[in-house]
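Missing here is one protein chain; the remaining ones are kept as they sit in the complex.
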Amino acid sequence: MKPRQRRILPGYSLTLGYTMAVMSLMLFLPLAALILRATSLGPKEFIAAVWTERARAAYTLTIGTSFAAAIIDTIVGLLLAWVLVRYEFPGKRICDSLIDLPFALPTAVAGLVYSNLYVEKGWFGRYLVPLGFQGAYSQTAIVLVLAFIGLPFVVRTVQPVLESLDADIEEAAESLGATRWQTFWRVLIPSLQPALITGFALTFARGLGEYGSVVFVSGNMPFKTEIAAVLVVSRLEEFAYAEATAIALVLLAGSFVMLAAINGLEWWSRRYAA
Amino acid sequence: MQPKPTTHQTAVRRGPPTEPLWVQRFLIGAAVLVLVVLIVVPVLNIFAYALQDGVAAYFKHLTGDPDTWHAIKLTLFVAPIAVVLNVLFGIAAAWLLTRFSFPGRTLLTSLIDLPFAVSPVVAGLMLVLLFGAKGWFGPYLQASNIKIIFATPGLVLATMFVTLPFVARELIPVMQAIGPDEELAAISLGANGWQMFWRVTLPNIKWGLLYGIILCNGRAMGEFGAVYVVSGHIAGQTDTMPLRVEKLFQDFNLPASFAVASLLTLLSLVTVALKVILENWKDENVSE
Partner (left out) sequence: MRPLSTTWFPATLLPLLAIVAGCDFGAGKPMSGERGATPTSFELLNVSYDPTRELWRDLNAAFIADYKAQKQIDVTIKQSHGGSASQARAIIDGLEADVATLSLWPDTDALRKQGLLKEGWEEKLPNQSLPYTSTVVFLVRTGNPKGVKDWADLAKPGIAVITPNPKTSGNGRLSFLAAWGSITLKGGSEDEAREFVRKVYGNVAVLDTGARGATTTFSMKGIGDVFLTMESEAQMTLKESPGKFEIIYPPQSILHEPHLAVVDRVVDKKGTREVAVDYMKFLYTPAGQEIIAKHFFRPIDKDVLAKHHDVFPDVKLFTITDIVANWDEAQGKFFAENGVFDALYRPAKSENRE
């Protein structure tokens, strides 16, 4: 697969120049500005800015809710992928198309409608709130909306793998006396594992950075429902630019690590599959 | 095209699922329930609120308010520009990363994904640090009276940043799968670069490209976080549709807010529909 014929094809300098130019303007330059502004603080102040109790609570919340949403999406996503690949039922095509909607729906609209649904007077809230289920302005609300936004990731990574699975393995397992349940756990899950993990990681990474929807549903209470991205904005409003950029840098480092992990996973699963 | 699954598999088709019928029904029911609760009801909720005063009022909310109308036009202006720029970038990046090997290629491939992971707020903040009055280029921009932040170019840049990876991400696997052979043949037969691109590369990647454009456009129209930071919220000037949703909501104008939200929802439904149509079309064309 590696193109060895380096310079036979045209456009190397052109595309290299253009790609690098755009990436410099859009990515490297902004990143450099962010890093320099944040490091203008000096190590001590930097730590003081990013490691306050309030910031720690925000990181914990951000990671915790993203993690919970990713777990939910992994389970639900596997269910959806399974049903869509294996079963026939009326309306299947529509269901399949609907999965992509969270990708396309503006996150602010998602936040608006979710908070509208789960408040005491909302369509769901009027039944759920009396039962003690606070689906708006709570940590549950953040998990719910993040689960909505991340839903397509797991489904769309698991679906193709499930489709390409060889039915023979399952048949073999069953002819050897395995129950359906054993086949599922011992045969199917291991082969789906790389895809599930990738989907999980993508959902998780998406959740870490989400702002538009969360700001509508969370209530933004420090120590309770204030996520890290909201903290950045709130520090900005105090004119604390350097401190805000420092927290932004921590967020960015977090997403970078996630990204590296996802790429690593993909590489690993490709090797695994080969 | 990508190697199809081995023939015996497609011929035999998968044997009937072996779960008992009640398990199947239960799983289908659970899946549909999830979709209804997470996706269908929220969408219905938007339209129910948008149309609560009737259809006439609905259209009046969208076209009668000049600020809302301007926000719609602005979004429909900004998103396509960001998409066009990202298409240029996506093609260039995919060509570079799949047709040449050079030091740092893997790193560059991962870096392209970075905007996916960067919180949109942080993206907006970075643009302010660069182009804001106190930013790196601020003094120069002010001296030459060029407005970027709090004006349309800032909105374009913010939107472009957030959607940067979409086209490239779609094209890279496609071009990797196709391989360089056809292009090499074209060149060795004497085609120049542009001929090769228009006659060989583009026809091969057109599905991936269209797919990328649709996804990119869907995301571009709905961007909130990054645009929120760089917009300045000037009514009738730098408010995009998602920002207008928030503003109308806060103006106690719930029906109008949901009307704009429903328009955005409609656009995303169109995005999803286009994607499905494209997939069907592609399946037909490829299987022929």
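Annotations for the structure displayed:
Note that the chains take the letters A and B in the order they are written out, and that residue 1 is the start of every chain.
One rule holds for everything that comes next: a contact is a pair of C-beta atoms (placed from the backbone, for glycine too) under 8 Å apart; a residue touches a chain by one contact, two chains touch by 3 or more.
Nothing here was measured: the structure is a model prediction, and the numbers come from that model.
Of the listed positions A:A33, A:L79, A:I99 or A:V119, the one in contact with the omitted chain in the full complex is A:V119. Only one of B:I81, B:L184, B:L210 or B:V276 touches the chain withheld from this view, namely B:I81. Check A:W82, A:Y137 or A:F256 against the missing chain and you find that the one touching it is A:Y137. Of the options B:Q24, B:T109, B:T152 or B:Q176, the residue whose C-beta touches the omitted chain is B:T152. Along subunit A, the points of touch with the absent chain fall at residues 7, 10-14, 17-18, 21-22, 25, 49, 52-54, 57, 115-116, 119-121, 136-137, 215, 219-224, 230, 233-240, 243.
Panel shows subunit B; residues 70, 74, 77-78, 81, 84-85, 88, 128, 131-135, 138, 141-142, 146-153, 156-157, 193, 232-237, 247, 249-252, 254 of it touch the chain omitted from the view.
Here is the rule we use: only the chains that are shown with their structure count from here on.
A straight line joining the Cα centres of subunit A and subunit B is 16 Å long. Those residues of subunit A lying in contact with subunit B across their complex are 1-12, 14-16, 18-19, 22-23, 26-27, 29-31, 33-34, 37, 76, 79-80, 82-84, 86-87, 89, 91, 93, 95, 97-110, 112-114, 116-117, 123-124, 147-148, 151, 164, 166-167, 170-171, 174, 180, 205-206, 208-212, 228-229, 232-233, 236, 244-245, 248, 251-252, 255-256, 258-260, 262-263. Residues 5, 9, 12, 14-15, 17-19, 24, 27-28, 30-32, 34-35, 37-43, 45-46, 49, 85, 88-89, 92-93, 95-96, 98-102, 108-123, 125-127, 129-130, 135-136, 157, 160-161, 164, 176, 179-180, 183-184, 187-188, 192-193, 196-197, 215, 218-219, 221-225, 228-229, 241-242, 245-246, 249, 257-258, 261, 264-265, 267-269, 271-273, 275-276 of subunit B touch subunit A in their complex.
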